[in-house]
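A single protein chain has been removed from this complex, and every other one stays in its place.
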C-alpha cells in the first residue's frame, strides 16, 4: 500500500496538467452530434495527437504513448479536472484500435491505426441490434460470402457517431446454420459503402447521438475481417474487455458530481438540512469506494494481472452509483428539479437535465445491471446458470 | 367511502372494549412455549369462550360468533389495543377449524369443532418438511393405506405448539406414483399416536416454540382424512387461504410499533434528529397504507368478494414493512441496539430483541417474500412462469 | 366502514378511462408538448363534465366531491393528460371553500363550461403550472389565498423537461379585491387538496407505467425467451405493482377526508401528506423499473414511455416533496396534535 506517487509520476502529472492548462479550449465546444462539434473536437484531437497524448494506453510501436496504468490513471484524472472536451474517437481508441492491435494482421494495422490516432478516421460500433440487446449473441445481421466479399443485410441500432463515422466495427452472422456463437464474424465496414442507410434516434432527453443503421446488400471485402471468419464472438468479447479496462480516473468525474451536489444544496437553501447532508455523505462514501476500487484495479493490471468477469462489478457499481447521485440531486432540487437546463430559475448547471436522464440510461447501456448481476453470480460466485427455456 | 361506523358497530366496539377492560389479565402471561404458559392461556381462552368471543369469524351453526368482517376487524383492533394475550389455539381456530367446516363431514365437525372452541384440543400444523419449505408440494412424508388405516412415515418441521398439541392437521403423500400435487392427502393426526417423536427447535433469538416431528409407522384411521384421498393439495390451499384472510385489525399492532419508535427516539435522545424523524415518518406512512388496504379488503370481503393471489400482496407488504420498522428501531438505538432486553441500560422494552429478529423471520415464514413475488408476478400480473429446470 | 368506491365512482372511472383513452392517445400528449395548450381537448373535457366535476350543479357542474375528483385524476394520470385538469379542479374546490358567493359565481360556471382555465400556486413554491394558459390563478401569497385574473399577473416562463407542464413564475399585485381568505386552516386545506390531487394523478401514472411494462416484457424476447419470464424482471414489476396498489386506498381515504373534514383538520392533513408520500414513492418505484424493463427502447424520444417518466418525476416532487411531507408528519408525530398516533 502506497498512496504516494513516484517523482517520475509527479513530473508526469505536472507536465500533463501544464499542457492541459495551456491547451484546453477555454470555451465549451459544440456537441459532437453536430457537424460543427465534430470539426471542433477534431481540432482538439489533432492538438492532443501532436502532443503525443491521443492514445497513451496504446503500445509505442503502434503510435501510442506506451504509458503504464498509473500514468493512464493520472492522465485520466487530470483530463477530467481540466474539464477538457469529451474524446471524439473513443470507440476507435478504446475498442477498435486495441482489437486491431491484438487480432489484426500487420497490413490491417497499417491500414487503420494511424488514422485512428490522428482522428482522420472516425469509428462507430455495430454490435447492438433491435432483437439483440442484452442478448448480444442473438444478432441477425447476415453476411453472405460472395467471392472476395461479404454481402451484409440487416440492421444495427444504438450506433453512436454513425452520422460522422467513416468506419464501423461490426459483428455479423456469417453462417446461419452454425451455433449462436460459432457463426459470428467481426468485420470492418466502410460507412460510405452503398446500401447503408441511417435513421437517427432521438434520445429521451431530446438529444440526438444514436442511429439505426440499415444494411441492404452492403458489399464489404473479406480482407476487412478481423481474426477468423466464424470466430468473431471471441474477438468481440475481447473488444468489450478493453472497454471494461477503461475508466481509470473516472472517480474524478463522480467526485465532481458529488461536489456539485454540495453546491446545489447550497443554492437550493438546504445545506443545513440533515436529511440532505446524510444523503450527500452517502454518495461521497460510494465515490470513495469506487475510487479505491479503481486504484486497486490499476495496481493489479500494472502488476500484470487481468480483468475477467470482475469487470461486471465495476460497471454495476458505477452505474448504480451514478443513478443514485442524480436521484439525490433531484431530491435536493425538489420542485425545481423538473426545470429544463435553460430555465431562468434552474439551479442546476452543466447540463444537469441531460446528466440526470443519462444516469438512468447508464444502467441499461454497455450491459444492463441485470446482465452484470448474471455475470457476477454465475462467473464470479459460481452459482448455477439459468435453466434453458422451453416454451410452455 | 365511509370511515364512520354504524351505531351497531359502535355499540359492538364499546361492548368488546368494556369486556376486554374487565377481563384481560393484568399480568403478562407466561410464554406459550411453557407448560405454565399453556395452562394460563387456556384459562384465558376459556374466559373468551364463555363470553362467546373465541371464534367470532366462525358461523354460528358451528359454535362461532357469526360476525361480519367489520365486526371481526373491530374486535381485532380492540384486542390488540387492550394488550390481550396472544391466542393459544390460533392454528385450530384460524386454519384447522375453517377447513373442517368447509371440507369435513358432519361427523368430523362434531368430532373436532367444539373442542377447538373450548381449547380442550390444541392443534398444530404439519405442512413444512426439511426438503419442502417454499416448495410445499415437494413433501415426502408417506402415508400407506393398510386396511382402515394409513401408516405414516417421514418428518415434519417448523411445527409450532407441537409439545402441547394433541392434534395435528397434516399433508402427507398417499400415492408415491402420482404427480406432485395429485398424490397428497390431508389428514388429522392424534399427537399421542405411538411412533411420533418430537425434537424441539430453538430459534435464533433463543426462544423455543417450534419442533421437528418424526413419524415412524404412525397408524392413523382413514376416517381422519379431510376431503378425498389424493385431493389434499386443494384442501391445503384453501386452508392457507383462510390464513391469508386474517390479519384484520393488525394495523393496530404496527401502528403501536411505530408509536414505539417515537418513544424510543425520545428515550435515545434523538427525537430532534431530522434523519431519524424522516425515517419514522416513512414507517408511519407505510402503516397507514397497510391500514387502508386492510380496511378495503374487509370492505370487499364483507360485500361477498374473495381473496385470491392478492393475498400475497398483503403478506409481502406487511412482512417487508415490519422488517423496516425494526431496522429503523435498530438505527434509533444505535450502539444500544445490541443490548438484550433485560440489560440494565436497554432502552427497548416489550421484547424488542425478540421482535426485531422475529421481523426478520416474517419474510421467510408463511411463504417467503420470493414466493409471494412469484405469485404476484405470475398470478396477478400474468407474467410467464419460470422455465422447467433441466439439470445441466 | 366502507373503504371502497361507490358504484357511481366506479362508473365515473370506467367512463373516464374509455373517454380519455379514446380522446387523449399518446399522440395527442405529444402534440401538446410541441404546440402548447390544447383548447379542443379542454372543450371536450368540459362537454363530458370533467372540468366541472367538483363544481356545484347550480354553477353548471356535476357537484361531486374530492374523492370523485381523485378517481378522475387517476385516469388523467393514466393517459398523461396534458392539460391542467388537476389545477383547475383544485382552484374550483378552493373557490368553493374560501371564496365569496360572488367570487364563486364569477368563476365556477366558466370553469365548468371550459371557458376558464385555472391554476394554483402553493405557499412557498414559486412555480405555477399552466400559468401562460390560465385565466384565473389561485395563489397563496402574503399569508392568504388570492384569486387573481391573468391580466394582473406577470409571468416568467420556466421551461420544464415535460414541455406540457408549461411552468412559469408569477409576480402579482395582490390586494383586498383579490383576497379569498386569510384563514390558515383554509390555506392548509388548499395545500392538502393539491397534494392529494397530485397523489391521485401519480397513482394513475404509476399504474400506467406498470401496465405498459408488463405488456412489453411479456412480448420482448431475449436469450430465446420473453424477458418477462426472468425473475429479475418479474420481481421489479411485482414490487412496482405492490407499491401502486398500496398507495391507492390511502389516496382515496385522504381525498375523502380532506373533503368531509373541517378545514385544517390535522387528521386530514396527515392523511394528505401520507398519500402524497405513498404515491410519490410508488411512482418512483414504477418509474425506475419501467425504464429498466424497457431497456434502450424506453430511452428514445419516439417511444411514448418518456411522457409518463417525465410527468411522474415532475409530480413526484411538485405540491410538496415527499421529504417535506414526511417532515410535516414527523412534526405531528413528535409534537403535534396526536392525529398521527
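All chains are identified by letter, namely A, B and C, in their written order; residue positions are counted from 1 within each chain.
Everything below uses one rule, namely that contacts are C-beta pairs under 8 Å (C-beta built on N, C-alpha and C of every residue); 3 or more make two chains touch, one makes a residue touch a chain.
Keep in mind it's a predicted model, so treat the numbers as computed, not measured.
A.B. asks: What are the shown chains that the omitted chain is in contact with?
C.D. replies: A, B, C
A.B. asks: Return the single residue from B:50, B:135, B:228 or B:349 that touches the missing chain.
C.D. replies: Per the contact definition at the top, the residue touching the missing chain is B:135.
A.B. asks: Any idea which of B:264, B:337 or B:375 touches the chain not displayed?
C.D. replies: Residue touching the absent chain, from the options given: B:337.
A.B. asks: Can you tell me which of A:86, A:198 or A:285 touches the chain that was removed from the display?
C.D. replies: A:285
A.B. asks: Hey, which chain A residues sit against the chain that's not shown?
C.D. replies: Per the touch rule, chain A residues meeting the hidden chain are 1-5, 9, 70, 73, 255, 258-259, 262, 265-266, 271, 274, 277-278, 280-282, 284-286, 288-290, 292-293, 295-296, 298-300, 303, 313, 316-317, 372-374, 376-378, 380-387.
A.B. asks: Just the residue numbers, please: which parts of chain C touch the chain that's not shown?
C.D. replies: 230-232, 235
A.B. asks: Touching the hidden chain in the full complex, which residues of chain B are there? Just list them.
C.D. replies: Where chain B meets the chain not shown: residues 128, 131-135, 138, 157-158, 201-206, 275, 330-331, 333-340, 342-346, 353, 357, 360-361, 363-365, 368-370, 373, 386, 389, 391.
One rule holds for everything that comes next: only the chains that are shown with their structure count from here on.
A.B. asks: Can you work out the whole-Å distance between the CA centroids of chain B and chain C?
C.D. replies: About 39 Å, centre to centre.
A.B. asks: Pull out every residue in chain C that's touching 2 or more other chains.
C.D. replies: As it turns out, chain C has residues touching two or more other chains at 225, 229, 233, 323.
A.B. asks: Out of chain B, which residues touch more than one other chain, so two or more?
C.D. replies: 274, 278, 384-387
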